[in-house]
Structure formats: C-alpha cells, structure tokens
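Missing here is one protein chain; the remaining ones are kept as they sit in the complex.
In this document, chain identifiers A and B correspond to the written order of the chains, with residue numbering beginning at 1 in each.
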Amino acid sequence: MKRVIPFIAVLCLSASTWAVQPDERLNDPAKEQRAREVSKALRCVVCQNETIDDSSAELARDMRILVRDRITAGDSNEQVLAYMVQRYGDFVLLKPRMTTETLVLWFGPLLVLVIGALMAVRRLRKPAGIAPTALSEAETQELKSMTNREPQP
Amino acid sequence: MNTTTPKPSRLPFLIPLLVIAVLVGIFGKRLLDVSQGADPHLLPSVLLNTPLPEFNLAALPGREPGLITAELNGEVSLVNVWGSWCVACLAEHPFLMELKKNNAVAIHGIAWRDSPEASLQWLAKNGDPYTRIGQDPRSVAAIALGVTGAPETFVVDKMGVIRYKQIGPVTPEVWQTTLAPLIAQLNK
Partner (left out) sequence: MIIELGHFALALALLVALVQSTMPLLGAARGNAAWMAMAEPAALTQFLLCALAFGALMHAYIVSDFSVIGVAENSHTAKPLLYKISGVWGNHEGSMVLWVLVLSLFGAAVAAFGGNLPPTLKARTLAIQAMIGVGFIAFILFTSNPFLRLDPAPAQGNGLNPLLQDPGLAFHPPMLYLGYVGFSVAFSFAVAALIEGRVDSTWARWVRPWALAAWTCLTFGIGLGSWWAYYELGWGGWWFWDPVENASFIPWLTGTALLHSAIVVERREALKSWTILLAIITFSLSLLGTFLVRSGILTSVHAFAADPTRGVFVLILLAAAIGGSFTLYAIRAPAMDGGGVFAPVSREGGLLINNLLLTTSAATVLLGTLYPLIADALQLGKLSVGAPYFNAVFVPLMTPLIVLAGIGPFLAWKRADLAGALQRLKVAAGLTVVVLIATWVGNGGDLISLAAGGGMALAAWLAASTISEWVMRVSGEQGLSWQRMSNLPRSAYGMTLAHLGMAVLIVGVTGASAWKQESVESLKPGEHTDLVGYRFTFEGARQVQGPNYSAIEGRYTVTRDGKTIATLSPQKRNFSQPPQQTTEAAIHTTFVSDLYVVIGDMDGDEGAFVTRIYYEPFVPCLWYGVLLMAFGGLVSLSDRRHRIGAARRAIATAPQAAE
C-alpha cells in the first residue's frame, strides 16, 4: 500500500526554472527596475510566502511577464498592483494595504508598545506591590556564605 | 524602607490568559473548519458577480471556434480551465463528457499552458465535451480569471457575469448539490 507523503517543502522550491529569466527582461532598465519592484510586492499565488520575483512556479513566470507587459503598455506600478488585486484579491499583496480589516495588523505593534510602556511606567511610579523588608537571619547568613564563596570581581 | 502600597490590581496578570484563550479559540475554529472539509489553501474568487474579463483566445488548429468573451452572452455556460498535463482534469473529464451527452449545459474550455498538439491529442483520446476552446499558452486568460490551478470551472450567466467558481474537479456530487441548482435558477 502506498500512502501519499506530502512534505510540502518541495512544491515551489523545486522546479527547474528559477525566478526571472533573461528572455523576460525589458530592454529599458528603468522599466525593468520597476517591474522588479512590482514583482517583489506580489505573492506567487500557488506557492507559500514567495514573491513572484523569486518563484520558480510557471504561473509566477506568466505573472512576471504580464507585469512587464502592463508596464510596457504604460501602467503605473500602482495600476499593475491594482490589476492583480482585482483578480486575486488582497491575497496577492505581500504587504497588506491599510484598510479597516488590517488596522489591527498595522497598529497592533504600536498598541502593544504603548500598553507595555504604560505598565512599565506604573511599575516605576510606585515601589511595587510588596515593599522590600530587611533580610531575615537565614538570608543574612546565606548572603554571607555566598560572598565568602565567590571571588570579588 | 516601609511604604504601604495598595493591593496591586489583578487585571494585568489576567492579560496573558485572555490572549491565549482568544488564540486557542481561533485555532480551534480553524481546525474545526478544516476537519469539516474546508481547505485553507483555497483562494475564493474575488470576481464573483462581475462580468467575465474580456479576452479573445485563438482556437486549436482545425478545431473552431475559439473563445471570445462577448460570444458567451445569451446562455448559461461553464468555462472550464484545463490542461493535458493536469491529472485532476483527467479525473474530471468523464463527468464533463456525461454532461455533454445529456446536453445539461454548454461547456467551454480554456486550454491552459499547453501546446496545441498536446491539447488536440488529449481531446482525441479522452473525448471533447467543449463547445468552444480557446488556447491560453501564456496564462493571459487564466490570470485575468484569477486562476491558481487546474481544473477550475466558472459558471457564467446569460449576461456574461461570473456566478460561481468551482476549484478542483466538477464531480457528480458538486454538480448535484451546487452547480445544477444554480444553473437551473440562472436559466429561469
């Protein structure tokens, strides 16, 4: 009996063509540069977490070519991205746009930082829950034995 | 130094518990969805209820007609994206043939990332259920349709608007539970 064992790593990392091929490139270096920027912002939809610029998947290659076609046709970078979003949804963007759905994503870190800072300030303001008390006899002894054992730096 | 301080609030100490409770809830829901058959890898189409994108795909040599968006208007149809390289398409194919035989619905094909020879050979061997077939060797139509894999099948209404996208093979079960009722409704 043969069971299927998908150790997924293979899927996208394994094809024979690698990322941008010489025949895909545009002659105009400025446009090619723009195409690279756009490609790096687009996710390869059949891969996991890869840009179409890095991807070896054939669909990614066709998407790279399409990006270049549209740039050649006079689209701005944003228009090309919008074209892809219209077809594949926000899923295709590696950097999510700021929308109500992504507010938490974009402002979450700031929120955590502010809450953390407020708690830290509170900690500094008041000398904490239990005031330090004098050492007990046992602790004093312990301290002594420890300082005896350790070399003074 | 002895300062009396108010009893510290317990609230901050509950935050970690709250966070993990929410996370476990979300993970649990996700696992439940997955175990009930939802596939997190599937990308639902954002093109539902929008007109089929404009394209004009060449016919396979000697097998007219090709696929032109405007010509699909007037009847409810299926647009099936397939390729001779695609194993799942082969599995799906006999059922498409059956639909054709029963005249259930017009089926059009997009031969995706394929050579015309391979497409024709495949059709000769497995049968040809399609009314129109357009070649899409460079994924122009596929990307315009937001396709991520084959087979994918779109239900297009009389006005040329996409009403449904089936990701993966059209099986008898999918047909009975989803496609047939939808098509019947669209035909009204």
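The rule is simple: a contact is a pair of C-beta atoms (placed from the backbone, for glycine too) under 8 Å apart; a residue touches a chain by one contact, two chains touch by 3 or more.
Keep in mind the model is a prediction, meaning the values are calculated, not measured.
Asker: Write out, one label after another, the shown chains that touch the chain missing from the document.
Answerer: Contacts of the unshown chain, counting the full complex: A, B.
Asker: One chain is left out of this view; which of B:34, B:159 or B:184 touches it in the full complex?
Answerer: Considering all chains, including the one not shown, the answer is B:34.
Asker: Which residues does subunit B use to touch the chain missing from this display?
Answerer: Where subunit B meets the chain not shown: residues 1, 7-10, 13-14, 16-17, 20-21, 23-24, 26-31, 33-35, 40-41, 43-44.
Asker: Even though one chain is hidden, which residues of subunit A still touch it in the full complex?
Answerer: Here the touching residues of subunit A are 1, 3, 5-23, 25, 40-41, 43, 47-51, 54, 89-96, 101-102, 104-106, 108-109, 112-113, 116-117, 120, 123-124, 127-132, 136, 138-139, 141-142, 145-146, 150, 153.
Just so it is clear, only the chains that are shown with their structure count from here on.
Asker: Mind checking the centre-to-centre distance between subunit A and subunit B? Centres are C-alpha means, answer in whole Å.
Answerer: 28
Asker: If we count contacts the way the header does, which residues on subunit B are in touch with subunit A in the complex?
Answerer: Of all residues in subunit B, those touching subunit A are 1-5, 7-8, 12, 43-44, 46-47, 53, 113, 138-140, 142-146, 148-149.
Asker: Which bits of subunit A are touching subunit B when the two form their complex?
Answerer: It comes out as residues 45-46, 58-59, 62-63, 65-66, 84, 86-89, 91, 119, 126-133.
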